[in-house]
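Only one protein chain is missing; all other protein chains are in place.
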Amino acid sequence: MSEQTSTPTTAPGVSPAHEIQLRAVTVVDRKAPTMFAILTIGLALIVGFGSQEGDTSFRLAVPTDFFELPTVTVPSTATTWLLVLVCAALAAYSFFLLTRKQNTRLWLVVLFALAWMTGFLAWAGADATLPVVGLLAGSLAVAVPLVFGAMGGVLGERSGVVNIAIDGQLLFGAFAAAMIGSLTGSTWAGLGAAMVAGLLVAAVLGVFAISYMVDQVIVGVVLNVLIIGITSFMFSQVLAPNAATLNHPPRFERWAIPVLGDIPLVGPIFFRQTPIVYLLYIAVALVTWALYRTKWGLRVRAVGEHPKAADTVGIKVNRTRFRTILLGGAIAGMGGAFYTLVSVPQFNREMTGGAGYIALAAVIFGKWDPIRATLAALLFGFASNLQGVLSVIGSPVPSQFMLMLPYVVTIFAVAGLVGRSRAPAADGIPYRTDNH
Amino acid sequence: MKLELRGITKRFGTLTANDRISLTVEPGEIHCLLGENGAGKSTLMNVLYGLYRADEGEIVLNDEVQHFTGPGDAMAAGIGMVHQHFMLIPVFTVAENVMLGNEATGFAGSLDLEASRQRVVEISERFGFHVNPDSVVEELPVGVQQRVEIIKALSRDAEVLVFDEPTAVLTPQETDELMGIMRQLKEAGKAIVFITHKLREVREVADKITVIRLGKVVGEAEPTASNKELAAMMVGRPVELTVRKGPPKLGDEALIVTDLRVIDHLGHVHVDDISFTIKRGEVLAVAGVQGNGQTELTEALLGLQDHVTGSIELDGHQLVGRSVRQILDAGVGFIPEDRQTDGLVGPMTIAENFMLDRSHTEPFVRRGTLQLDTLEKFATKLLKQYDVRAPGITTPAGQLSGGNQQKVVVARELSRDLRLLVAAQPTRGVDVGSIEFIHTQIVATRDSGVPVLVVSTELDEVVALADRIMVLYRGHIVGIVPPDTPREVLGLMMTGERPEGAVA
Partner (left out) sequence: MSTPTVDKKPPVKPGERDGDRWNRILRDIVAGNAAVAFFSVLLAVIVGSLLIMFTDEQVRDTFGYITARPSDFLTASWDAISGAYGALFRGSVYNNQADDFATAIRPLTETLKFAGPLIAAGLGVGLAFRASMFNIGGRGQMLLAGAASGWVGYQFEWPWPIHLAVAIIAGMVAGALWGGLAGFLKARTGAHEVIVTIMLNYVGFYLVFFALATQSLLQAPNSANPKSLPMKESATLPKLLGDRYNLHLGFLLALVAVAVVWWILNRSSLGFRIRAVGENPAAARTAGIDVGRTYTIVMLIAGALVGLAGANQVLGTVTSGITTDLDAGIGFDAITVALLGRSRPVGILFAGLLFGAFKAGGFAMQASQNIPVDIVLVIQSLIVLFIAAPPLVRAIFRLPAREA
């Protein structure tokens, strides 16, 4: 975050002569406006060269709503051009802020993203009807494990432990949920088992990365391979031959929340979901609150920023880190359960398909903040799901490019093209206690 | 509260950092712990604070033997510490930093930030600190950050306060203020341990002085003792504070710096439009409190800074905008202020470190291939010439003592064909024997007709080496004065005041 202006905040009454103050030149982040401009031009080029005939319909309703929203039908090309103009206006405003030495706010980014996406959909969905509710609900479904994984990742990294093993935690969680769920016939037991599984992976990560100070990235990468090995081995050796008893877990039912679930558009997307999804809402809220508003969170952040300082005020650095990654592991494990207790009612080898790496990407793209990471995970889920929907309605964009999107966006993010991210200062650095 | 240390011994492997150290601090007393860098002062305090566990000996508070397993225990027992490197979380506010580890909580562990804010305001008002509880620490000036450290200790009702080299980063005026604060705390009945290696400060506030050298208590002294006596105790033999050097044989102006400005990536202006020159055969010493642009100035000379405007001309060649490689090739020798970070590659051998900045060209590289025989001969010769005490040229540089590491850096730089030498803190953390050796080498370089820029925060070193002294304050040149300028004037200049008669 380079948007720092250095006007040292001092209480009145302190004579400035006592301090070393540096004259400062204001530096404003010009990345957001630049990015806006590039994207706007990109969209303009798409419609300019790939002009699509016909109309695009957005279906907003499902039959059970309080009242039915109409299906919106718009002329494809004209709408897209209109939204290109909207995007251009937003980009211009962002540049205007830049000249006024102000930074682009989050709401502006969200607004821009909405306008751009709608414009893109209007173009891509020409001569077809886009099931908006299905598209968004499907996106949420894809995003659930990502958000859980990202929460686990945020917790770990905020305490100073890089967790590359999110994928392993998801996979092991999915495996445990399938097996224990099948054995007990209880979805909740399966969910519990998934949490324990995620926690176990985190424990191994902790032993090696914290106690033995092995490079955290190495441990994470190797753990992922280890979990793939173990689950695939067990799958072939034990689960597949005994599929009926060991790989036939029950599924979570959908619980429609009264009233909320009947709100048009919002209801079917967010409030007619399985309990795991409701747990997700709670998890995100709790993690955010705990991280910023509690004693525990203050300590976790302290340990991730400046462990030595935390140590000198009596906080046990490595113990705090260990507990935090265990909690993160349990949360990530719940994401794994979503695969086998909601999405597909059985375990398959490598069934997460590297989702943990997307979750990791969401953590970074979300600047190590629970809410932003959640939004990032939702965006990535949307991109993956959009690809499926577009291929059904016959869109001109190759599906591989949609699937590639989260990864490309993340590269842009870490390369600082969409705003410099600032990781917790001690992220990835083991803490050696001198107490011997 | 009365603090007693009895026979504290702490070993690291074969090194004995503290050897049966005993001392007693009474409440309402400022007890100075005086010693050179590396004498074992900080180790002792880390033992006291529970960061290290002593191999032998005990810590006694009010006649009760303590067993600290960590800083938490020490704090609970009433010990507070103001660390040399501030132990503050840069991205937290003052209130958050003060409450950390000692948090007031409300419902379900939620933070009671208001309680902490009030505590900060209350302590701040009592001692006249003027600290805003809502400021983010990284945006505060160093002096204020230090006050936050003190508030942190006081908010935990510390009765014993340890100040570990607290003045290293302060201006003389801030130092005076700190002395005032220490006296105030003493009057409030606190027992204070003041660790330093600066004699003047000791004599100003100390009630009692304990001198340690090489991990042992070598004696106690009264505040009335003279500088010379204290210094002799500290280093073990009478020291010569001046370097033997003749008058300079000045040549032409070799280095001409004009309107130099250095900005960092956040937009802070560290060096603000300064101009100066150095003649052949002259040492220009830069004085100033740490953090007033010295680091940025030397780095700019070497091409290590990214945003540099103005002009640096060496023998008629423009250096601004050129790469480090090109500047080194132009004959600039550079002794960085932090040898561990910038001067040496620790795990590489001494020989490899000798060729570190000559890895592109002959004689050590020919057609992309290392010339190991040449390097071996060269390194063996240099090792002897510069009196580097090491088992051999294949010893990893990181295993050497601080003084020998510094000699490796000095040897590497001075063995090149130099047209300018830039030496930043050339003797920081170096034993007395090596200091003399390095000073002699710097003077010899000057006498061979090379212009030399020396940066040091130790006024003694500046005065000893300089042919002219340039004082920097907040990136500006306060003045360029002759080496016989009185210390008081130099001290005043370091606070930014321009005395009458100083040549700008």
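Chains here go by letter, A and B, matching the order in which they are written, and residues are numbered from 1 within each.
Everything that follows uses one rule, which is that contacts are C-beta pairs under 8 Å (C-beta built on N, C-alpha and C of every residue); 3 or more make two chains touch, one makes a residue touch a chain.
Source: prediction; values computed, not measured.
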{"item": "Residue among B:85, B:325 or B:487 that touches the chain left out of view", "value": "B:325"}
{"item": "Contact partner of the left-out chain, one of B:73, B:342, B:460 or B:497", "value": "B:342"}
{"item": "Hidden-chain contact residue, picked from the options A:45, A:114, A:225 or A:259", "value": "A:225"}
{"item": "Residues from subunit B at the interface with the omitted partner, ascending", "value": "13, 302, 304, 323-325, 327-329, 334, 336, 341-349, 351-352, 355-357, 359-360, 364-365, 368-370, 372, 375-376, 379, 391-394, 396"}
{"item": "For subunit A, the residues touching the chain missing from this view", "value": "164, 208, 212, 214-215, 217-219, 221-223, 225-226, 228-230, 232-238, 349, 354, 357, 360-361, 364, 398, 400-401, 403-404, 407-408, 410-411, 414-417"}
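One rule holds in what follows: only the chains that are shown with their structure count from here on.
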{"item": "Between subunit B and subunit A, distance of the C-alpha-averaged centres to the nearest whole Å", "value": "44"}
{"item": "Residue ranges of subunit B touching subunit A (in the complex, touch as defined)", "value": "46, 49, 51-53, 69-73, 75-76, 81, 83, 86-92, 96, 99-103, 105, 108-111, 124, 130-132, 134-136, 139-144, 152, 171, 173-174, 177, 263, 265-270, 272, 289, 291-292, 474-475, 495-496"}
{"item": "Complex interface listing, subunit A residues touching subunit B", "value": "2, 4-14, 17-27, 289-290, 293-299, 301-302, 305-306, 308-316, 425, 434-436"}
